[in-house]
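Apart from one protein chain that is not included, each protein chain of the complex appears where it belongs.
And then chain A:
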Amino acid sequence: MKNILSKYSPAGTLYFIGSMLILLAIWQLVTFVTKAEIPGPLATWAVFSEMLADPFYDYGPNDKGIGIQLWSSLKRVFIGFSLGSLVAIPLGLIMGSSKIGMKLLNPIVQILRPVSPLAWFPLGLLAFKASDQATIFIIMITSLWPTLINTAFGVSTIPADHKNVGKAFGFSRWKYITKILIPFSLPHIITGLRLSIGIAWVVIVAGEMLSGGVGIGFFVWDSWNGLSLEKILSAILIIGIVGLLFDKIFNVLQKTFSYESK
């Protein structure tokens, strides 16, 4: 779970810049080979900076600035992810701490987990009669599994040594949960959350292509219809950078709450 980009050192920054230069070179090469059918970095930059110049314009339902698109995607991911986590963490705690809970819940998880979140979209539409809620619904489903599984794993692997401390000194249930169970499981829970939000961000783009309306995924699809490859490439860059930021944030959380590295 180490993030090689997370160490701030001069050498690290240089490597990061080097890596970006390689990406630009490949991109330029593709543009060259496709005879500029796929726009190059420079052409994309022109459109990109134009998009950034006025990110929050709103000219009606089908023409909004990139900032508005991004913001509505972030909102959906945030709501769906929060709801999913609120379900996944308690369920994971139950699965991890009780053998019966594990035996009853695990088969359900194993069957539902491999299902593409997009397959839930029609059910979401049926249930909520609105594509916006249906998108949030699939994000919620997406966010469940990694958090659930990592939480359960964390709780079920509390070493006997730690449990024995609780037993030997007669910890109350509450003290056991707050001083042993949660502190031990927290790094695992955060790992789960980190994986969940990563996948949620992947799925939101596809979800919004299905749902339409407003959002970064819809923006990509709309740009395709409007045949603006520069916009698509700009959106891809933004999606990638936001995904990276999510990962960084959770990486910081992971470090903050991991007792080993303190």
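Here, contacts are C-beta pairs under 8 Å (C-beta built on N, C-alpha and C of every residue); 3 or more make two chains touch, one makes a residue touch a chain; residues count from 1.
As a working rule, contacts and distances are computed from a predicted model.
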Protein name as given in UniProt for the chain not displayed, "Bicarbonate transport ATP-binding protein CmpD", "Amino acid ABC transporter membrane protein 2 (PAAT family)", "Alpha/beta hydrolase family protein" or "Ferredoxin": "Bicarbonate transport ATP-binding protein CmpD"
Touching the absent chain when the full complex is considered, from A:Val165, A:Ile199 or A:Leu229: A:Val165
Among A:Leu105, A:Leu118 or A:Ile180, the residue in touch with the chain that has been omitted: A:Ile180
Touch list for chain A against the chain that is not drawn: 161-162, 164-165, 167-172, 175, 179-180, 183-184, 259-260, 262
